[in-house]
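With one protein chain removed, the remaining protein chains of the complex are shown where they sit.
Up next, chain A:
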Amino acid sequence: MSYFAKIFILLIAATIFPIMAMIVPLIIQPRQPNKEKNSQYECGVDTVGRNIIRYRISYFLYAIIFVVFDVETIFLFPWAVKFNDLGLFALVEMFIFAGILAIGLAYAWKKGALTWK
């Protein structure tokens, strides 16, 4: 059996395990719902306005830079695996690639993208 077939079986088992864990509590737990108990928690006060609020995501620029770096990571992993075999070529290439990343980071830093606003 191949390794990924085994992982697929583990995936199915990991889906079933929490469902099994929920069965016993479903049988033995008490059920006395009332309106106050089932309302959304807000320090005991009635909720004012909508529950999903408009929320300012101050880290939007971080997210964009994150996407750039995350994609770079995918390219860096095969390079790191073959680093020993490629010799000087890999070293020079590393300086170019990591240099571009570092310049990009420095630019974002200078422009204030890494400042929490």
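Definition applied: contacts are C-beta pairs under 8 Å (C-beta built on N, C-alpha and C of every residue); 3 or more make two chains touch, one makes a residue touch a chain; residues count from 1.
Throughout what follows, contacts and distances are computed from a predicted model.
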- UniProt protein name of the chain not shown, from "Rhodanese-related sulfurtransferase", "Photosystem reaction center subunit H", "NADH-quinone oxidoreductase subunit H" or "Alpha-ketoacid dehydrogenase subunit beta": "NADH-quinone oxidoreductase subunit H"
- Query: What is the set of chain A residues that contact the non-displayed chain in the whole complex?
  - Reply: 1, 3-4, 6-7, 9-11, 13-15, 17-19, 21-22, 24-26, 28-33, 35, 37-43, 47, 51-53, 55, 57-59, 62-63, 65-66, 69-70, 73, 76-77, 80-85, 88, 90-91, 94-95, 98, 101-102, 105, 109, 114, 116
